[in-house]
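What you see is the complex with one protein chain gone and the rest in place.
== subunit A ==
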């Protein structure tokens, strides 16, 4: 039992409730408290990272019920890594939002904090049904955030997003029910024990449940047949919201990483590596689809939204192959791509504000204001996203390429990833050269000057690509250890035997 594990959930919960109650307080007070809450979440995530770095599992059992009877929170290296990734991204998004994007909706900060709470529950939970609840919490908040910002352009993408995710929730419940009806448990560690023992007719029920679960996680992660909602929704969302949503697809990937190697891993008997043979070709197709979308996008935000799909494909390909090196590479690339895509969304919004009526569309327009600063930020973001040296995207992709063993899969992964990266570079250079270099004569009204908070937030988030390169050594050591821990299911199962707090403590 470790009570620190509840901190990343309780802090945004209490902060969010406070925000919801003080909707009419002065905006500076609300902003200060909201940002302080996000900073506290980051602090708690750092504490948990330090705790998790010793490689052992820590649990928090609600109500002191011994798992599998009660709900548990489980902290390991993977969960801590996801918490850090989310809270760093959230801090910069929040800072950007405080620069003016939070106006017009009194509950913006409450929704933002509840969104973080949902994400943190999803990363920490050790129970399949609790994962469903976490998904719902983060989705409810995200529905509100997606609609934030006035105007009518978000209505239709928002409606599609809500309906799709409601159908996803229904399928999640069906698959959870199927798995429960056979195994009689939803605790992930207990499932890892029970699923290999399933035999006979029940096997097909668990198999169907497992595959339907993959569909749900695939919908959250936006893999190929289920990804067409994403570009419209993300490109229409307000910049800090879109940047925070860069982590939403990673929740789906995290869920795949958490459930499949553990419950349907190598030791799962007849259900071993369920669905992973499907995932590899689908991941490559997602990558190709994302590249085609990026090449055809008409605005910077749409381009970045397709980059989200490209990174999902790039991440899932090594994950589906399941090697330790591949997992480690994918985790490094996940850090890099999430922060870079978040930064690019913020930079696109800054560019849009400086170009008058041309907004962020990739068309010729009169010369924009603050061109040097913004073009440098876009260059850093684009180089990191496309995977050119020397920034972090290059290291991530290189690690992924290295992790594949020679053979059939290697040929496919290398060709799709390398050709895809090349075409992504074309997409970015085309967008950048049209937006920044091809100017026509004309006069733009002087826009609002760049205020400190939003430029610092966008600049710092983009510059994390450089920080990741500087600390690439320690980070890859951490991701290596995470991949090793993920492969060792026996240690995870031991949380079932962990002692609870006794009455004499």
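Observations on the structure shown:
Note that contacts are C-beta pairs under 8 Å (C-beta built on N, C-alpha and C of every residue); 3 or more make two chains touch, one makes a residue touch a chain; residues count from 1.
To be clear about the criterion, contacts and distances are computed from a predicted model.
UniProt records the chain missing from this view under the protein name "Multisubunit potassium/proton antiporter PhaC subunit", selected from "Transport permease protein", "Carbon monoxide-induced hydrogenase", "Spermidine/putrescine import ATP-binding protein PotA" or "Multisubunit potassium/proton antiporter PhaC subunit". Across the entire complex, the residue among A:162, A:292 or A:444 in touch with the chain not shown is A:162. Per the touch definition above, the residue from A:49, A:75, A:131 or A:178 contacting the chain not shown is A:178. For the options A:364, A:402, A:415 or A:451, the residue in contact with the chain missing from this view is A:364.
Seen from subunit A, the chain kept out of the figure touches residues 129, 133, 136, 140, 143, 147, 152, 155-156, 158-160, 162-163, 166-167, 169-170, 173-174, 176-178, 180-181, 184, 298-299, 302, 361-364, 430, 433-434, 438.
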